[in-house]
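A quick write-up on the structure given underneath.
What follows is part of the complex, with its chains left where they were.
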Amino acid sequence: MLHQASTTLMVSAPRQGLHDITDEVAVWVEEQGFESGLLTIFCRHTSASLLIQENAARAARHDLEAYFQRIAPEDPSLYTHNDEGPDDMPAHLRTALTQTQLSVPVENGRMALGTWQGIYLFEHRSEPSRRQIALHLIGE
Amino acid sequence: MLHQASTTLMVSAPRQGLHDITDEVAVWVEEQGFESGLLTIFCRHTSASLLIQENAARAARHDLEAYFQRIAPEDPSLYTHNDEGPDDMPAHLRTALTQTQLSVPVENGRMALGTWQGIYLFEHRSEPSRRQIALHLIGE
């Protein structure tokens, strides 16, 4: 019979960039004991976001971080909203360009990720922070 | 017991840019009387999109609108598809870079948005328009 489960993960983001949260999410999903369903991951912030990316090559993650620094630079001359620091407005832009929410089908008790897919929290602020990631699972 | 509800919001977009639809969506969700579940918001257009953004600083929304004008400019020399106006092709690009759909977990009868998160319709055309936003809620 279909039912639901939900929780909030607290994720440490000690530095700007990509933080792999695949294992934390997978552990919670497996604990719920669903055979099949739909998992939704929701980031409760506007200066951090979610991304599914290559989980193998470290250089790929470095290039991805550098790319977002390039297309949404920390340059106060570009923005009017600078009173929360030079990394604040680019943080909102990088969030807009990536994802606040991801849903992943669950099959055979596990997320149906591809072999090379990892789930990342993309932290856009310089200061270390802790982020709230809401998880919702529906299925059976 | 799990069940569903759905509707279509008609949203007025009198000008290009971000239009806060958080309250309209929240009112509908609360009216459905679900304790927990998953809300999906779906924009039925290719020249308007959805975004979760900062709901406090007006300057942040201004900078975000200016940013998308910069990275997907209304410059017909850049595009071959110009017969629907100079704002049409950039509208499709800005839609591609943001979201057509957002899902938000519902907890304690309300969307589990973070404190600073608002839900916006991002209108990309210059002409005033009315947009169809499909809402789907599943839960109990």
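Labels A and B are assigned to the chains in the order they are written; within every chain, residues are numbered from 1.
The rule is simple: a residue touches a chain if its C-beta (ideal position, glycine included) is under 8 Å from a C-beta of that chain, and two chains touch if they have at least 3 such contacts.
Quick caveat: nothing in here was measured; it's all calculated off a predicted structure.
Visitor: Hey, this file places 2 copies; any idea how many the whole complex holds?
Guide: 3
The definition used in the following text is that only the chains that are shown with their structure count from here on.
Visitor: How many angstrom between the C-alpha centroids of chain B and chain A?
Guide: Once rounded, the distance between the two centres reads 20 Å.
Visitor: Could you pull out which chain B residues touch chain A in their complex?
Guide: Listed in rising order, the residues are 2, 36-38, 51-54, 57, 59-60, 62-64, 67, 71, 97-99, 102-105, 107, 112-114, 116-117, 138-140.
Visitor: Would you mind writing out the residues of chain A in touch with chain B in their complex?
Guide: Chain A residues touching chain B: 2-4, 6, 38, 40, 42, 44-46, 71-72, 78-81, 84, 88-89, 92-93, 95-97, 99-101, 103, 132, 134-136, 138.
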